[in-house]
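Note sheet for the following structure.
Every protein chain of the complex appears in place save one, which is left out.
Our next item is chain A:
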Amino acid sequence: MNSLELALMGIKNLLRRKARTILTVLGVIIGTASIVVMVSLGLGMNKAFEQQLEEYGSLTMIEVYNNRGGYMVMSDSGESSSVPEGEVAFNDETISTFENIEHVEFALGMKRFDGTLYAGKLQSWAGIMAVDLEKFKKLDIDLSEGTMPSADGVNEVLMGFRVSEDFYDPNSRNPYSNQSSVDVMNTKLEVVPSSSYYDGKRPRGFVITPTGLTSEEDWDYAWDIFIDYDVFTKLKADFDRRNKNNDDDNGGRKRSRSNEDQDKYDQMKISVDDVKYVQEVQEQVKEMGYEAYSLTDALENMKQTSGLIQAVLGGIGAVSLFVAAIGITNTMVMSIYERTKEIGVMKVIGAELKDIKRLFLFEAAMIGFFGGVFGVVISYGISFLINSVLSGMSEGGGYYGVGFLSDIPYWLALLGIAFSTFIGLAAGYYPAVRATRLSALEAIRTE
């Protein structure tokens, strides 16, 4: 018996018992829809989280720190010249080592200095990040105004947007409670590359030229002033020479040449060409003895959590599909009782056992398949409803971005249909075997 004939016969049989077929299919629809919707919620959660993370910073970026606990200890203690054995360097060589790792686009070294920013009467603490501006440009930082600084201009810097907001007047009665912002782009700014507090007369620093302000969307670069590494070290050296007697920077100057090389940077960023290699690269960097972090850590965590949530939700859905599967089995068993005679006659007039078996399996699979198809269609409806209702609710609280609460990618839809068809087949197996075992003689005796 060929498959097409079999399919036609099976469909005819299903249509003959419309009410029961529809009810059974309905069970499968509910089962499939609940699984698909539940899983879609998990997927939506992932997607929303990814979007959220992208606002925090790039997912392809790895932050690397030196394992030693940072340069602060070293410069403050003054006895840092002895680098503990087995520790690793953090200099240009390190950068080229990182850049040789597969999938790494570039590595950027950064060093943070404390400084004070003066704008007329006002002043503010400021972190000064010395970076290689050429590479820094590649980070694709969003600017709200201006352009990226370059090493060629006169002390050109990029201002983090938060820097402008923490100025205070040291001469006012209550300096710290009255913070005011300064239009950093259009004010003359002077930097003293030292965190010491100067009572009264302060040393002369140097004037900087802000060329751009970071976007308020990007919190990664919000707090600091970014300046070219070489430009800054020169300025700092000048400053230190002019203020020889200030003891606060002694530690720094005492550092041996070689040690300075070892610790040229205190932080690095590694840009990876694709998110999927971030963890791999990160592992390699860690093996070299560095501390490395990336947003994918959080993403991995989140994915694990949402995987768990998905499994739980999917499990709840699976229960209803399981019930539906029992429904299919029940329907098919009932169908055997009803069709005992028919099956017997078919056997006597020439049906082979495999024909009977295939017929029943096909009917069960069809119930599963149609249940799956309609279930997926309904899932899309529910998903749309959830998204439109809930994202409408969270309007205004837009920090979490688009309301991706439920997401049904096409593979989930296909998987849902395939799975329910499979469930149908599995549920139909026992009845099918039972139908083939049916004694033809008993069957035709049934009057």
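By our rule, contacts are C-beta pairs under 8 Å (C-beta built on N, C-alpha and C of every residue); 3 or more make two chains touch, one makes a residue touch a chain; residues count from 1.
Quick note on the criterion: contacts and distances are computed from a predicted model.
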Omitted chain, identified by the protein name its UniProt record gives, among "Imelysin family protein", "Heme exporter protein B", "Acetolactate synthase" or "ABC transporter ATP-binding protein": "ABC transporter ATP-binding protein"
Chain not shown: contacting residue from A:47, A:135, A:264 or A:347: A:347
Contact footprint on chain A, counting only the chain that is left out: 1-2, 5, 9, 12-13, 16, 341-342, 345-353, 355, 439-441, 444, 447
